[in-house]
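I have a structure I would like to understand better, so I am pasting it below and will then ask my questions one at a time.
With one protein chain withheld, the remaining protein chains of the complex are depicted in position.
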Amino acid sequence: MAIIELKNIYKKYGDQSDVIEDFNLSIEQGEFVVFLGPSGCGKSTILRMIMGLESITSGELKIKGKLQNNIPAKHRNIAMVFQNYALYPHMSVFNNIAFGLKVRKTPRKEIKEKVTKVADLLNLTPYLKRKPKNLSGGQMQRVALGRAMVRDTDIFLMDEPLSNLDAKLRTTMREELVQLHRNLSATTIFVTHDQMEAMTMGDKIVILDAGKIQQVGSPDEIYHQPENLFVAEFIGAKKMNLLELTKDERGVTYSNQVIKLPVFEADKEADILGVRAEDCRLSLTEGYPFEITFIEKLGSDQYIHGISDGEKVIVREKPEKTFEVGQQIYFTINEEKIHWFNRETGEKVRPKNG
Amino acid sequence: MEKATRSERIILFLILAFIGVFMVFPMIWMFLSSLKTTEEVLGSTMTFLPSDPQWSNFSGALELAPFLRYIWNSFSTATVIVLAQLFLSSLLAYALTQMEFRGRNVLFMIILATYMLPAATTYVPSYIIISRMGLMDSLAGVVVSNIVDVFSLFLLRQGFLKVPGELIEAARADGASEWRILWRIVVPTSKNTLINAALISFIGHFNNYLWPSLITNSEENFLISVGLNRFFNSQGAFGQTFPLIMAATVISILPLIIVYFLLQKYFIGAISSSEGIKG
Partner (left out) sequence: MDKQANFKQLFVFVLIPLIPLVIFWIIPLIISVWLSLTNWDYISPTYEYVGLDNYLNLINNDAFLDALNNTLLFTVATVIPTIVLGFVFAVMLNQLRKTKGFLQGLMFAPWITPMVGMSIVWSWMFNPSVGPINQVLGLFGLPEPNWLSDSSTAIWAVIIVTVWKGVGWAMLFFSDALTKIPKGLFEAADVEGAGLGQRIRMILIPLVSPMTLFLFIILTLDALQAYDQISILTQGGPSGSTRTLLYLYYEMTFQQFNIGAGTAVTVLILIISAFLAFLSMILSKKFVFY
């Protein structure tokens, strides 16, 4: 049974237009769900509605089958880690972690036990007496996590909890969080606008743009089967190459060469061909014309940027091959890895029985 | 804090509006009373609005004592005091924030300490000093003895601390003198702090009572509070002249009320910027 269910959720601030539109999602017990989307797309807003910090304009929010729309935050029994930590500056680390327990009048002995255990798990034991101002970013981060973990709950909401950390610490914390999730097996919703974070951590990724769900799926699905142009461009170290197709008497063409189209479902039409950089190859003799504009060497690979028939195209190549900027060559496409889209709807167009 | 719902906000507004009206009630009542007749005021039934506004009470009050003169005295002395204070405090605040010299911190602590001490402790000796200077019963005496103002020094110091150090270093590198840096760079960048300090100080000196009442004797040198109190006492504490006293009080308060409504946002700003000056 789904532990969190959002049905037809809308959100409006004042008399502005909808910030969230027709949001539908159900989350299973123990899942690690990542909300991914550009800044301002409404990730925090949804999280805050689930938490009860923001009212729901219309729609239904159910947790464990019970309608939550009018239940105040403090009765929802959900733990949340805030984007900017929101540590209480006047309390020691111990008291910050213990706050939620104290508020619920937990016996002192129990508080001490629980806080000690959590602090141990998060390597915070040496800092229990310190005030937040004397902690590093990573330590504050862990206190904020500890504050959520000490609570007796099985739902965690985390709003970009790693965004303020440096790259190295972020990687370590990512692993720790995943590990933690395995140990606690609590349902977690994790918000981020960093796709690496999303791809490495999530069981399920929810991609949002402008208040609407673009796609829900596993990291593999999101990467290999983008449902629309937004996802295709948003996901991946390099955005997907999108080639505009033209129609003439010979059929559909790109750069004056006829492209063989599959037969599409339900008589739909495709006018954009999408293909990832790793599914293209450069060639000196055949393919579509390609003029190299820029070479990006990454050690293990190199990305060759170029212009083909007025479009920007990126091709991944092995590091041993040498190319030069300005070179006029060709590129080819692995036909099995093509994604077809319709420009007007922005949607993916599926070939029949494939 | 927790966001109040719309209906909660309406209730809060009503409660606070009631309190707000209570806070300005003495001013409203004063104004209404200044327009009443003596009979209306002393009558046993409570009347709120004057039945027939007696605007003549104002001219009556002005005939009995030179209130405009008092207001002018308050205004002019407060203005001179504020200007002198800002000038001297700017110099000292600059030295305390941007210059290095031995004993800087000790000096600041001493100045901080004097702020804590009651002014009354200095009255007798200052009285003697003023009379030795031959400034007894003169507006010059009022000005000279009030030039010290530690509070405005704190405000300015606080403001000057916020001036970016690179700005001053760049000017020094260009060969500007400290004097020039202060007046051309630091003071213009701290304009708001100066306005705030000026307003707070102006109000205090415009309304000042005890000390000016000790060192002035003749009517032509009274500040408004001193003159008003003399008038109040000379009219008898309970009398037929009550509406006249109210009219006189209205006259004495009016200038500040006008200043307040024109410059309200600076007053509120003054509070924000003085925050941070702690014990």
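Letters are used for the chains, namely A and B, taken in the order the chains are written, and counting of residues starts over at 1 for each.
Simple rule for what comes next: a residue touches a chain if its C-beta (ideal position, glycine included) is under 8 Å from a C-beta of that chain, and two chains touch if they have at least 3 such contacts.
What you are looking at is a predicted structure, and each value in this text was computed from that prediction instead of being measured.
> One chain isn't displayed here. Which of the visible ones does it touch?
So, taking every chain into account, the missing one touches A, B.
> Identify the residue among A:Ile27, A:Cys41 or A:Ile78 that touches the chain left out of the display.
Answering carefully, the residue with contact to the hidden chain is A:Ile78.
> Per the definition of touch given earlier, which of A:Ile4, A:Leu25 or A:Met51 contacts the omitted chain?
Final answer for the missing-chain contact: A:Met51.
> Just the residue numbers, please: which parts of chain B touch the chain that's not shown?
Within chain B, the residues touching the omitted chain are 1-4, 8-9, 12-13, 15-17, 19-21, 23-24, 26-27, 29-30, 33, 41-44, 46, 88-89, 91-92, 94-95, 98-101, 107, 111, 113-114, 116-126, 128-129, 144-145, 147-148, 150, 172-173, 175, 178-179, 203, 206-207, 209-210, 214, 224-226, 228-229, 232, 237-238, 242, 245-246, 249, 252-253, 256-257, 259-261, 264, 267-268, 271-272, 275, 277-279.
> Touching the hidden chain in the full complex, which residues of chain A are there? Just list them.
51, 53, 72-75, 77-80, 82-84, 86, 88-90, 99-100, 102-104, 131, 133, 147, 151
The working rule: only the chains that are shown with their structure count from here on.
> What whole-Å value do you get for the distance between chain A and chain B if each is reduced to the mean of its CA atoms?
Between these chains, centre-to-centre, one finds 58 Å.
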